[in-house]
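Note that this complex is displayed minus one protein chain, with the remaining chains in position.
Now for subunit A:
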Amino acid sequence: MSFRRFLIKRTAIAAILTLVAVSVIFATLRMLPSDPFSGLVASGALTPSQVEELRALYGLDEPIWVQYLKYIQNLFTFQFGLSLTQQRPVSEIIGPALLNTMVLLLPALITTAIVSSLAGMYAGWNRGSWFEQFSIITTTFFRATPIFVTGIFLLIIFSYGLGWFPAFGMRSPMANPEGLAATYFSLDFLKHYILPFTATVLFYSGDFLMLARNSVVERKGSEFLKLHRAKGLSEMEQLGRAGRNSMLPLVTYFALRTGMLFQGVITLEVVFAWPGIGRALVQAILNQDYPTVQAAVFIMALAVIVMNLTADIAYARLDPTVEAGDV
């Protein structure tokens, strides 16, 4: 199968999946037993006729299929509507939160993916060495500890104990009148950044290290590495080839993880008082703020689907045998 056909097929599948995800979100939320206005009626703050007016204002009085079509149409033009509880566009709520989350998690994930994978490959190549054992024990320890526990310990030691870094106070990036760049490229930001960044890197390092180590261990006895060695390649060059042949699981995992980043890590955000998407979503759910929840969940689903697609395409680029196979 040619690469082009492969690409078209995969993209089509991704598009269909997105539509399914969106419909599921829509249906699920409509099936919830209450809506945000029923509470107001019960508390006596609004009369039924006022509620009717409000529902009409938000278009909730239209037939369900009209609502669905409008919803789809708006989603694909990235118009998420107004928040029911905060009286401002959903994008204004989600945008900054998402940005904050990505600024924190994406660099952390990329860093750990590169460093831990290289360390894992080295560990796998030197099987039985102290480095291998030490790296596995350390990273597994941090992987097994919940991220908020690591976070709390970091805070206890470096904020409250040594007083090096602030424990909270990260603001929304939009709150700075001088703009985004001024927020993110300041020393103050760096101080807020270092602890949650470290916690994230430590948390994810175990996965990449073990994946990389295991695939290099698998490759190590292989015939083609023997031939590479017989050709006179040095240890590091051989490790390079072993690493190149171990990329597949690492890339898959990286892509999947990146997709999941869009959900934020609620516990981490709470511990470090980081205004991210995870917190925004939980708040919106508690307030029964449909439009915000819908938009947040849509973005998460889209991210996972898009990253899966990216992983598939990366496969075909990384492993020439994938294209040949029936995919």
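By definition in this document, a contact is a pair of C-beta atoms (placed from the backbone, for glycine too) under 8 Å apart; a residue touches a chain by one contact, two chains touch by 3 or more; residues count from 1.
The rule we apply is simple: contacts and distances are computed from a predicted model.
Undergrad: Can you pick, from "ParA family protein", "Nickel import system ATP-binding protein NikD", "Phenylacetic acid degradation protein PaaB" or "Phosphoribosylformylglycinamidine synthase subunit PurS", the UniProt name of the chain not shown?
TA: "Nickel import system ATP-binding protein NikD"
Undergrad: Mind pulling the subunit A residues that touch the left-out chain?
TA: Answer for subunit A: residues 9, 222-224, 226-235, 237, 241, 244-245, 318-321, 324, 326 touch the chain left out.
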